[in-house]
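To start, the structure itself, in structure tokens.
Yeah, one chain of the complex is gone here, protein chain that is, but the others are all in their spots.
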Amino acid sequence: MRRFRPSLTWLGLLPFAAFVILFLFAPTMKIVFGAFQRADGSFTFENIAGLFTPSILSSYWISIKISVASSALGCLVGFLMAAAVILGGLPKGIRSPLLTFSGVASNFAGVPLAFAFLATLGPLGLVTVFLKTQFGINLRAMGFNILSFWGLTITYLFFQIPLMILIITPAIDGLKREWREAAQVLGATGAQYWRMVALPILFPSILGTFALLFANAFGAVATAIALTGSSLNIVPIMLFAQIRGDVLGNPHLGYAMALGMIVVTATANVIYIWLRLRAERWLK
Amino acid sequence: MKKFAAWAILLLGVTYFVLPLIGMTEFSLSMRRGEYSFDAYAKVLADPQFRQTFGYSVIMSLMTIAVGVLLVVPTAFWVQLRLPQIRPLIEFITLLPLVIPAIVTVFGYIRLYNTSSWLPLTGSLWGTNFLLLMGYSTLSLPYMYRAVDTGLRAIDVRTLTEAAQSLGAGWVLILARVIMPNVLVAVLSGAFVTFAIVMGEFTMAALLNRPAFGPYLQLMGANKAYEPFALAVIAFAITWACMGLFQLVTRFSKHTKAAG
Partner (left out) sequence: MSFLTIENLEKSFGANRVVKDFDLSVEKGEFISLLGPSGCGKTTVLRMVAGFETPSSGIIRIDGQEVVRLKPNQRNIGMVFQAYALFPNLTVAQNVGFGLKVKGTPKSEIDTRVAEMLDLIGLSDLGGRYPFQLSGGQQQRVALARALAPRPQVLLLDEPLSALDAKIRVSLRNEIREIQRRLGITTIFVTHDQEEALSMSDRVVVMHEGIADQVGTPFEIYNAPATRFVANFVGTLNTLEARVLDPASGRVTLGQTEIALNRPLPGPTATLGLRPEMVSLGRGTHDTALSGTITEVDFLGSVIRLRADLGGQSLAFDTFNTNRIAPPKVGDRVELGIDAGDLLVIEG
């Protein structure tokens, strides 16, 4: 009877374990194995090799570029905004509305977000038209297109920046006033304090947010599809089309593409964990 | 100087966030030539497909919340009570959906549970709806679990449980009568985020071919001129309401904590 007890304890996790295995792990594993199988189930590297065509490679490359750009800018702008509100001596009343709005905006992704940006920076968008009629600036002629690298990056920033604000605000709050003062009184300039003390302390949080934002942008399907239809060649859109209609003409190439996505986000997270471990030697 | 820079950053940021909102609102009101009107909204609201998909997504959201509560509360409770050593692992697992793209998960579903598989869920309407519900539940898992886990940490799970056990209560009763009321606020805050996520979800519903609000939005965007913007405004309002309620609930919980 005694011996049986520990297994009873583990039994309490059964529903959760079943859910996670059936609907998170198994589907992912199916993708991973499928990427190395032919239609008849035999083992092969053909699917992986099939990824190395110019169009698929470039789709990964564009996706990675958009994800890196939108997460880097999201981190930077989000950090600046949070720092401005917390440390910039602005009225205290601004903080709470900013956080509420960030909660809203970080969840306002997907299709409606694409509409909002079409209405603003699209060919007939508010800003596009305003710039053209009032200042004679023709965004289109200058090479700007909402259905492009920069268009997508600017759109993604709408949920990336708020996510950064939400995560980094508590971290900035955690910077003690005494640290700044101790640095100052020891002769450090503001820049030296940020470089040698504040940023290293915030680094793990910033890095974690960056990894999260990266995965967030890399896997974003809805915004991209609603914004660009299928005119922009990025991974999630290609995979979406492949799942729907096997546009690549090889069902198992879809597995390989999906595996590629997992590999990219996993790599981003491994890099994050590794950097974080290095950065956090001073933490308990 | 510092203050000036701070104001400048804030104003630039606010401009970036406000312009798209103005843009979509302006478009949504411009259906009638030369004057503002609510015509686009009237069109949308009169569309039976809008009502169907909206209703479908509302029901799916509520069911996702129910699944989340039934799955997460007992698990988080059990982990805190009996298996604290595996908490980091559980926490890690619950964060995975933020890292594995939804499109990959749902692709796995389609291939794993297709009509010729051992569990042909996609073969029936019921099964596909169930699959979508599970997909939504994975999406809400990170938020639900964090909210509930934080809520549980704020109360003394062990003492409460032992007190209830000494009075003869069983596990179901303990969870329903003792733990749930104490983490209700946490559950609610997780529920609002879940609602907002599910209402706007596109990828999973589209690939499983279910008539949800997200795919409907996309369809309208591809085919109509002004209605999509009215829909975007409505979607924004829903998100705002959810997050507003989330804030309210969170603030309320801080209040009661400070008082208690």
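Lettered A and B in written order, each chain numbered from 1.
Criterion: a contact is a pair of C-beta atoms (placed from the backbone, for glycine too) under 8 Å apart; a residue touches a chain by one contact, two chains touch by 3 or more.
What you see is a predicted model, and the numbers here were worked out from it, not measured in a lab.
Within the full complex, the chain left out of the display contacts the shown chains A.
Checked against the full complex, the one of A:89, A:123 or A:200 touching the unshown chain is A:200.
Residue-wise, the contact with the chain that is not shown comes from A:188, picked out of A:26, A:147 or A:188. The omitted chain makes contact with just one of the residues A:140, A:176 or A:244: A:176.
Even with one chain removed from view, subunit A keeps its contact list with that chain: residues 176, 178-179, 181-189, 192, 196-197, 200-201, 281-284.
We adopt the following convention: only the chains that are shown with their structure count from here on.
The mean-CA centres of subunit A and subunit B are about 18 angstrom from one another, to the nearest whole unit. Against subunit B, the residues of subunit A that register as touching in their complex are 9-10, 12-13, 15-16, 19-20, 22-24, 26-31, 34, 77, 80-81, 84-85, 87-90, 94, 100-101, 103-105, 107-117, 119-121, 125-127, 157-158, 161, 212, 215-216, 218-219, 221-222, 225-226, 229, 236, 239-240, 243-244, 254-255, 258, 261-262, 265-266, 269.
Of all the residues in subunit B, the ones that touch subunit A in their complex are 2-3, 5-7, 9-10, 13, 16-17, 19-24, 26-27, 71-72, 74-75, 78-79, 82-83, 90, 93, 96-112, 134-135, 137-138, 193, 196-197, 200-203, 206-207, 214, 217-218, 221-222, 228-229, 231-232, 235-236, 239-240, 242-244, 246-247.
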